[in-house]
Every structure is written in C-alpha cells, then in structure tokens.
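Handing you a structure now.
Every protein chain but one is kept in place in this view of the complex.
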Amino acid sequence: MIYITRRERFNAAHRLFREDYSDDKNLEVFGKCSNPNWHGHNYELFVTLKGEINPHTGFLVNLKTLSKIIRETVIAKLDHKNINLEVDFMRGKLASTENLAVGIWNELQDKIKALGADLHCVKISESENNSAEYYG
Amino acid sequence: MIYITRRERFNAAHRLFREDYSDDKNLEVFGKCSNPNWHGHNYELFVTLKGEINPHTGFLVNLKTLSKIIRETVIAKLDHKNINLEVDFMRGKLASTENLAVGIWNELQDKIKALGADLHCVKISESENNSAEYYG
Amino acid sequence: MIYITRRERFNAAHRLFREDYSDDKNLEVFGKCSNPNWHGHNYELFVTLKGEINPHTGFLVNLKTLSKIIRETVIAKLDHKNINLEVDFMRGKLASTENLAVGIWNELQDKIKALGADLHCVKISESENNSAEYYG
Amino acid sequence: MIYITRRERFNAAHRLFREDYSDDKNLEVFGKCSNPNWHGHNYELFVTLKGEINPHTGFLVNLKTLSKIIRETVIAKLDHKNINLEVDFMRGKLASTENLAVGIWNELQDKIKALGADLHCVKISESENNSAEYYG
Amino acid sequence: MIYITRRERFNAAHRLFREDYSDDKNLEVFGKCSNPNWHGHNYELFVTLKGEINPHTGFLVNLKTLSKIIRETVIAKLDHKNINLEVDFMRGKLASTENLAVGIWNELQDKIKALGADLHCVKISESENNSAEYYG
Partner (left out) sequence: MIYITRRERFNAAHRLFREDYSDDKNLEVFGKCSNPNWHGHNYELFVTLKGEINPHTGFLVNLKTLSKIIRETVIAKLDHKNINLEVDFMRGKLASTENLAVGIWNELQDKIKALGADLHCVKISESENNSAEYYG
C-alpha cells in the first residue's frame, strides 16, 4: 500500500453566516468571517490517494492525471469564485473549511476510484495556521 | 544604516474591474480576477524601515511597536474586508497589488517617520507566485 | 468525523541534560544541546482535533476559540520562557521535543473535551528538520 | 507511543521510462519525465519513527543519531547521483517517487530497529506539489 | 516606480564541469556537482520588473501575461531538460546558477521591454540554501 499526495491551489471569496441569524448574531458566532461584503483566501488543497503501485509504471496513479482530474472536477468550480454564491456542491451549506473538505471529497471520490485508487484524505489549508482534513 | 522588516498578514476579498467597461471587456482585460462575485487572497505585507541603530536599545525601531502601528493603521482596515468596497485609502482605485502597495505606503509613511525611521519598502505578496514592491 | 489543525508558535530557551550526569557525560549524550548557558528555538505547535461537524456552524470547533485556549493554556507558559526553569508542566522532566509534546497534550486534553471535540494529535516542530508527534 | 520525524534532503537526476517501450510510448506514458537526457529534483525525505520515550534521555531516538544513519544509509547513495544509473537499491526499478519511498524504507528498516524504535513512515517530496508516503 | 515579481518553477538536470579538465580535476573544483551521470534540481525563478503603474489597469504588467512570456521564452526550454545538453542559450557555458541567471536575463530582456516595462532582476534559487541574482 502506497500513499500519494497532490497539492493544488485556488483563490476564492467566502463568508461565514446563517441566513436565519441577524447580522449581530452572525458577528457574535462567526466573528470577522461573517463580514457581509465577503473576504477571501488562498486555499491549498491536498488530495491523498492510497493503493498498490502499478508494476508497469511505478506509479499508484500518474500525478499529472490526478492533477487534471482535481482541476477539472473541483478547482474549475472554486478558483476565483465566491464559495457561497457560485459553487454547486456547496449550495445550502455553511462555507467553512470543514464543509469544503467534505464537499471536495464527495466530488472526487468516484473519479479517484475510476483511476484504480482509493481516496484517502482531502486536506484544505485556509491559512498558514488553519486547516481541516476529511478521511470519508 | 540598518534595515528591518516586519511581516503582517490579512485576508481580504477584491475584484479587478473598471466601472466604465462592460463585463465582457473586464473579463478580457482582467481575466478571472474580474469575477463580479469577488474572490480573495491571504495577503502577506512586508514593511521595511531604514535608519540608524539606537545605541540605547540596539533597535532601529522596536518591532512590537512597528507591528502595532501597521496593525492599527492598515491591517485593521484590510483584514476580513472587501478591498473595493470597504477600504478608505483604496476608494476610487483599481484594487491591484500595485495600487495596494502604494496605498499602504501612503498610510504608513508619516507614522514611520514619527518613530524616527524612514519607510524603505512596502511589499505585498498576493500569492506564492505574485508580489509587488513600492519604494516611494 | 472531521479533523482540524491550528498552528501556534512560541520562542523559548532550553537545555538537554541530566543533573546526575557530569558536564562531560551530558555533552556525550546530548551534544551541543547540553550547553549549560542554554540555547533556544522558534517552536511550532500543531494541535489537531477530531469530531463531528456542528450543523449549526459548519465547524468542528471555532478555530478562534481553539486558538484562544491553546494560547491561554500552553503558549502563555512557554513563549519567551526557559522550558527547564519556568514551565510548570515540564518540571522534573527532560526538556526534549518528545516530552514537550506529551506535556502539552496533558495540559490541553480536558479543555478540548470541554469544547465538544477530541484531541487527536499534538505535533511540535523544533526546527525545519526535527519534529515530534503525540497521539495520547 | 511517540512519533519523531527527521527531514533530510538530496538532489538527484532521474528519468521515468521502460526499456521495453519506444521513446514515443515512453513519452505517452511518462510525459516530460521520460526525457532521455534526464531531469532532476531537490528531493525532501521525511523519516518517521515510533516507539516509547526513553526515560533516561527524554528521546525516542537521538535525532543526531537518526540523521547520521539516514545520511550514511541512503543520502550518501542518492545525493548528486543519477537514480536510474547509480543507486544500488533502485536497480531494475522504475525511478518513481513511489518506488523510491519503498526502496528507502527497505534500506532503513533494520537500522531503525537496531536503534530500539520502529520505522513508521518514509515520505518523499519530489516538488512542492507532489509527494509519496510508505508505511511498510 | 513600482516593482512586480513573478515566480515560475522548473525541474532540470545539470552538471558542473569543464571538458578541458580531467574527471579528477573536475571533482576537485566542482565537487559532487561534477558527477558525469548528472544530478538535478527544482529551480525557482523570480523575475522582477519595474516601471510605472498603468492608470487604466492598475498594473505595471498583467502578471498572467508576464507568466505566459516567461513560460514560453525560458521555462519551455528548461523544464524537464538537461541544461548542459538541451538549452540553446546555455550552449558552451558552464551550467552554474550564476550563468543561468545571466542567460535567462538575456532571453527575457527584449520581451519585457516590449511589454512596456524594464527587467529589473532575475533571481534563481537552486535549493533552499543557494541562489543567484542578476540585475543586468
């Protein structure tokens, strides 16, 4: 069993808030992250796969192929976008790093399986101090 | 003559566009950065001062004092904000990294002089690949 | 199950030595790290929690809250301190990165549980080449 | 149980290709990495050990000792070398990051055991975006 | 006057040696870097431009345009290549970081001028410890 990790990056705007909360209540619960005018991040996405090394290539999966799939499946939807307003798989969800990790997992899982590997972990770094990991 | 640099960070939303351009024209000139729904970044700000070492302290300027001034003067206005909509010193300006560096320079210059040092450089990193520097 | 990680930093002095060893024996066992005049590091602390995403917030735990608890509980005791002389939870222990990870785990465990999450990992980086992780 | 990680670095040339493939087929399967004139990387190697903290030293294993063993056992064979042509433990294997992680694991495992610890993970970063991990 | 910097990356093989030296003499002068079987690096290239901010765009130069020019002009020639054997602008030159910085400067200078800016600096990082800068 081997594990490989590909890092991809995207820049996006988001806001943490509940529609059923007042602005004051949102500020109390979500702090500065609830700013109605949005803020944003340089997100780093780390996708880890596990499986057997293919003896014909020495690869678990060709990282170029993996990169292409991640870019087409999730980066194209997220990069230079507003996560609350424009990302289909985040519709109706709080735009937290935790939910983003779960959402990206769900988008990628089947496409990774089709490559002959298992999705092991989706990690999102929102800043140099904050990150979330989801293992399914 | 000695130079000291303090790094501070802020997260913000922005959009590159001209009001006198159509959406298509904005897309042509500014690419994905013109998204009307905003996107954002983890900005890194590097403020460099120059001057003589104070023989009583061994400092050019106490970096805690410098950090406090940068945070109160510019980070408080930028962090978790929308640069186009909410930052007074960027009003009426294109929210580019270049203009941001110049804007921050103008906000800081007098306050640095009051500390007994000269502002030497304001550098902004918008991503791990892109940055701008202004020397006045 | 989701995992979140918060990074905090502290600067501290320490020394690796045993009182029951001679200086020569300490030098033999602990090398330069046994210098009786101390040396120090910029430590990075990574605290990882696991648990269920709270559907009302999208968070496992608000990272601001987590940061506050880590700072009050352990950073306040460690930052700009001498680990051998001044840190209550390291008293009588060798000031190694391994023992520091265990010590910080013990300080944090109950406070994390009170937040409604489980402490999963305490990781300490002493330098860009050396780190230790403790999982309880 | 504690985990410690030591990072070491090496620079090497390699090429991904199969002798039983034509140049065109190699280009199709391995892309630019199949260049017959070689290319290279600054590899980062992270070796993680697990075991009990030695109460006499506060260490799982002295990281200086671990560093020395990693350097003598694998870095000396890899640094400033051609992985395909010059590295005994990679002979006859595709010079992928995955195979390199497995190869380094096999070289190190017994020497780590002789230190009184268990080898837990060998991680290789080939670039800031690509890495592989092997846990035996 | 504003300065902007774009980072690009490439992986390449190289060797430091003189044809008029024996292998022993090359080893004496260039150390491990003279290995006849090549070694390689993950190079980081930082290209800095200076000039006036365009009031219509807020840019000195659109960094996407700059990135495209750097990639087409130099990265395409260097990435996954052997610097000694395959890079036209390094032909007949020692493949040192210093000469690479000068070579890249010469390739880029006119194309930067055509963008309406001046090339200010070409910086190459060969490893986290070693870099070279050329200012023309």
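Chains: A, B, C, D and E, in written order; residue numbering restarts at 1 for each.
By definition in this document, a residue touches a chain if its C-beta (ideal position, glycine included) is under 8 Å from a C-beta of that chain, and two chains touch if they have at least 3 such contacts.
Note that the coordinates shown come from a computational prediction; the quantities given were computed from them, not determined experimentally.
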Contact set of the excluded chain (shown chains only): B, C, E
Selected from C:12, C:47 or C:124 as touching the chain missing from the view: C:12
Positions on subunit E where the hidden chain makes contact: 16, 18, 29-31, 93-99, 101-102, 128-135
For subunit C, residues in touch with the removed chain: 9, 11-14, 32-33, 35, 37-42, 79-82, 85-86, 127-128
Positions on subunit B contacted by the hidden chain, ascending: 1-8, 53, 56-60, 62-64, 67
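In the analysis below, only the chains that are shown with their structure count from here on.
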Chains touching both subunit B and subunit C: A
Steps needed, at fewest, to go from subunit B to subunit D via touching chains: 2
Chain located farthest away, centre of subunit C as origin (C-alpha): E
Most widely separated chain from subunit B, with each centre as the mean of CA atoms: D
Between subunit A and subunit B, centroid-to-centroid distance (C-alpha), Å: 28
Junction residues of subunit E, two or more chains touched: none
Pairs of chains in contact (touch as defined earlier), listed by label: A-B, A-C, A-D, B-E, C-D, D-E
